[in-house]
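What follows is an incomplete set of chains from the complex, kept in their original frame.
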Amino acid sequence: MQGQSQQQAYDRGITIFSPDGRLYQVEYAREAVKRGTASIGIRAADGVVLAVDKRIRSPLMERSSVEKLHKADDHIGIASAGHVADARQLIDFARRNAQINQLRFGEPIGVETLTKDVTDHIQQYTQIGGARPFGVALIIGGIDADGEPRLFETDPSGTPYEWKALAVGADRGEVRDYLEEHYDEGIDLDEAVGLALSALGSVNDDALRPEAVGLATVGVDDRAYSQLTDDEVEEHLVDLDLLADEDAADGDETTDDDATEE
Amino acid sequence: MQGQSQQQAYDRGITIFSPDGRLYQVEYAREAVKRGTASIGIRAADGVVLAVDKRIRSPLMERSSVEKLHKADDHIGIASAGHVADARQLIDFARRNAQINQLRFGEPIGVETLTKDVTDHIQQYTQIGGARPFGVALIIGGIDADGEPRLFETDPSGTPYEWKALAVGADRGEVRDYLEEHYDEGIDLDEAVGLALSALGSVNDDALRPEAVGLATVGVDDRAYSQLTDDEVEEHLVDLDLLADEDAADGDETTDDDATEE
Amino acid sequence: MQGQSQQQAYDRGITIFSPDGRLYQVEYAREAVKRGTASIGIRAADGVVLAVDKRIRSPLMERSSVEKLHKADDHIGIASAGHVADARQLIDFARRNAQINQLRFGEPIGVETLTKDVTDHIQQYTQIGGARPFGVALIIGGIDADGEPRLFETDPSGTPYEWKALAVGADRGEVRDYLEEHYDEGIDLDEAVGLALSALGSVNDDALRPEAVGLATVGVDDRAYSQLTDDEVEEHLVDLDLLADEDAADGDETTDDDATEE
Amino acid sequence: MQGQSQQQAYDRGITIFSPDGRLYQVEYAREAVKRGTASIGIRAADGVVLAVDKRIRSPLMERSSVEKLHKADDHIGIASAGHVADARQLIDFARRNAQINQLRFGEPIGVETLTKDVTDHIQQYTQIGGARPFGVALIIGGIDADGEPRLFETDPSGTPYEWKALAVGADRGEVRDYLEEHYDEGIDLDEAVGLALSALGSVNDDALRPEAVGLATVGVDDRAYSQLTDDEVEEHLVDLDLLADEDAADGDETTDDDATEE
């Protein structure tokens, strides 16, 4: 009881510390991320893979409008999890910064540079009053000018992390355990696509519908972001023995009528 | 008891997260949408249909002043549900953006572009302090430059969704069930008008007065928004065996004297 | 008990939603409207009539200072009910907009255009923080450029409604019932004046003093707002057998010493 | 008990409505007016009279510093009641507006115009946040360009009222009853001075000291504001048999050591 009311005292003020040095609003924003379906990023030797869970709440909804995979620049893709409307703001911010960098320096923005532009922007919303933090986590993956694949995470506190492979959103813990067990640094892009799908499958009864999965890659060779078609995804699923029955396709999984997290 | 007082602690602050990562003010704004009468959008192969429930609270009120169908541009219509005064603000915003796009690029704005202009505007009211969210949902339907009919929803969180067919406002759940059961992607515009009316009828004892229904279409052929006359609606209702007795016409349904939701 | 304290939690913040999607401050502003005496508007085939209850709290007060009838432009009149000082702000706003329209476009402002200018202004005070809503309702009546009589209501939420006949302020419900029973769309301006007076009489023991009533018309023929003199009103009252004794004239009805609603 | 705590909930916020549509801060500002001593205004056929109670709290205080009668322009006087420092702000505002009108239009400002300039200014302090309402009521009396004497009241809500005769401040109710009983519209300026004094006397044991009364008139003939001397007041008091003993003169009546209302 006591702990509860004490906690309430601190989380009402947007940008203040609790006695143990935590920022509750930031931690609650992380809960908003967990309310969204999972997104996965994997770095291979020759590129990066982004995979997202595109479950929809009605068969009448267009899956393409479940925006979880975004092209930030020719050579950088972003996967999001959490509050959709907030994600759109950050994606727009990232795209503008990528364009400005191209205009100003005549070269594509670095993946780390873009990530830190975004996290610095996020941090402002955790320190200055008059606004709430962003309720979204991003996976930013791309290829640097030197041909290196890079994979970053931004979280609601505005901290940038670099990963070999990671998951954000619902079931984050389980998917990360799966990745830690199966990831190998030497894998190639194709194997990474397979790992991403089997990781997603591991928290979906090992059965996925191609249209309920979003997959994008940025390869080292062409430094180009590209999203896979449903057919390409299906091929992978067949190969991985993860293809679900058609029946599961309509009005799949989410039950919350008003969900704005994905 | 405990849950209740805990909830109160979070919904007083406009733009902050609750411990489970929800934004109560946005969820309450969704309740404002549900207080409004239903609006329906259906995408056909050759156009989109918007249908609205125009019930009035007194026979002395002009039905034409129940503004739920709006022309945003020649090729885009919008149906709204929820807080009427808020809807007007968003419609004005959408119209201005459509005009600016025409002026700046010399071509009609895309349906998705317009939708995302609106949802980005809505999102600001959920993150920056000093204002409340918009208590309204919009259905934005139109024809893109490539001749594709498109149908979107904006909700109070500022998330854009694309649909084949959808309902917002009161009885949203029942109407959606009806649509899911009867919608077929191959239907033409005329069949879509019929489906919209029968869906509206399904939550009105299968009986509608022509003047209590608003109907608008945007066809692929002429890319032109047009509202149906009462006579045209009546013809459809007769065809569908949904025409109600004249008696039901006056002071129809709403009992709340001060309703500002429609 | 529970309901009460819960309600208190939401109505203190100016511009936020309650869990059931209502804006309490707007609803309380409607109560301020009901604290004012009644105003009536009726649309006839050849014009509109505005009628107001001008009861005063002391025989020493000048009835002419009970400002409930306002000329907004040559062809548009406004009747108000509720918080008087707020009404003055909106009337000034309306007059300025009418003048600006004349200057900018060289033609009189449309009745609906003017109404929506006003309601959009009102809406801002319900969404942006730092101010309270307007505690007043307006009846805006006039003749459009095409000779059509139009009659609108603005309420504290900023919603515009068009009516054939309506009442705002105290006894709104009873007057509306009376109007619904006796109104006929074909009536001419003279009959509409009679209907307005008998409607007012219906909630005043069927007896009115000419000086306690304000009456104004805008006719289709001359498109000119004009207020009736006490003698003209008395003639109507005699015709309608509604003329009250002289005794009733002084310090008529209102008992609240500090009333600022009319 | 319940009513009390409920009331507290609404009067802390400056500019919000209570559930029954009242603005508590405005009503409390009216209480501040009642804490001041009475001021009276009477309109005669040939001018207006302003009379104020100038009781002081110590014989060492200069009565002339009890500012309750103010010349706003050559042809307009103002009597105030309530919070003195607030009154000074409004008087300054009125004087500036009178001067601006003279400069801009080359003619003296109308009494009603000036009153409404002031009340519109007052209204702003009841709707926009960040300030409290004015705790003062003004009686504004003068002669219009057409030679008509006019007499207005401004109250803390910002509502303008026109009166034949009125009282504001302490004992307002009793003085008004006296005025309603004895006022006659045909009285001339001299009789109006007598009525004002006897009305003041009626709530002062029918005995007044000349120096404890302030009297000013604006006559129709010269359209000039002029204050009466103590000798002139004494003459009137002798005529009316209202002259008090000299003993009553020092440290007359007010006991509150820190009174800032007059």
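Order of writing sets the chain letters: A, B, C and D. Residues in each chain are counted from 1.
Assume a contact is a pair of C-beta atoms (placed from the backbone, for glycine too) under 8 Å apart; a residue touches a chain by one contact, two chains touch by 3 or more.
Everything numeric in this text was worked out from a predicted model, so none of it was measured.
*Asks:* Please give the number of copies in the complete assembly; 4 of them are in place here.
*Replies:* Whole-complex copy count for this file comes out at 7.
One rule holds in what follows: only the chains that are shown with their structure count from here on.
*Asks:* What does the chain connectivity look like after leaving out chain C?
*Replies:* Chain C out, touching clusters read A, B | D.
*Asks:* Can you list every chain in contact with both chain B and chain C?
*Replies:* Both-contact set = empty.
*Asks:* How would the chain C/chain D interface be labelled, same or different, where same requires over half of its residue numbers to be shared?
*Replies:* different
*Asks:* If you average the Cα atoms per chain, which one ends up farthest from chain A?
*Replies:* Taking each chain's C-alpha mean as its centre, the farthest from chain A is D.
*Asks:* Fit chain A onto chain D over the CA trace and report the rotation angle, somewhere between 0 and 180 degrees, nearest 5.
*Replies:* About 155 degrees of rotation relates the two copies.
*Asks:* Just curious, how far off is chain B from chain A if you go by their C-alpha centres, in Å?
*Replies:* Between these chains, centre-to-centre, one finds 31 Å.
*Asks:* Need the CA-centroid distance for the pair chain B / chain D, whole Å please.
*Replies:* Distance between chain centres: 55 Å.
*Asks:* Using the touch definition from the top, which residues of chain A touch two or more other chains?
*Replies:* As it turns out, chain A has no residue touching two or more other chains.
*Asks:* Where do chains touch, given as pairs?
*Replies:* A-B, B-C, C-D
*Asks:* Can you tell me which positions in chain B touch chain A when the two form their complex?
*Replies:* 6, 9-10, 13, 15-23, 26-27, 30, 116, 119-120, 122-123, 126-130, 152, 155, 157-166, 172-173, 176, 179-180, 183
*Asks:* Which of the residues in chain A end up touching chain B in this complex?
*Replies:* Within the complex, chain A contacts chain B at residues 4, 7-8, 11-12, 14, 24-25, 28-35, 58-62, 64-65, 67, 83-86, 88-89, 92, 125, 129-135, 251, 257-258, 260-261.
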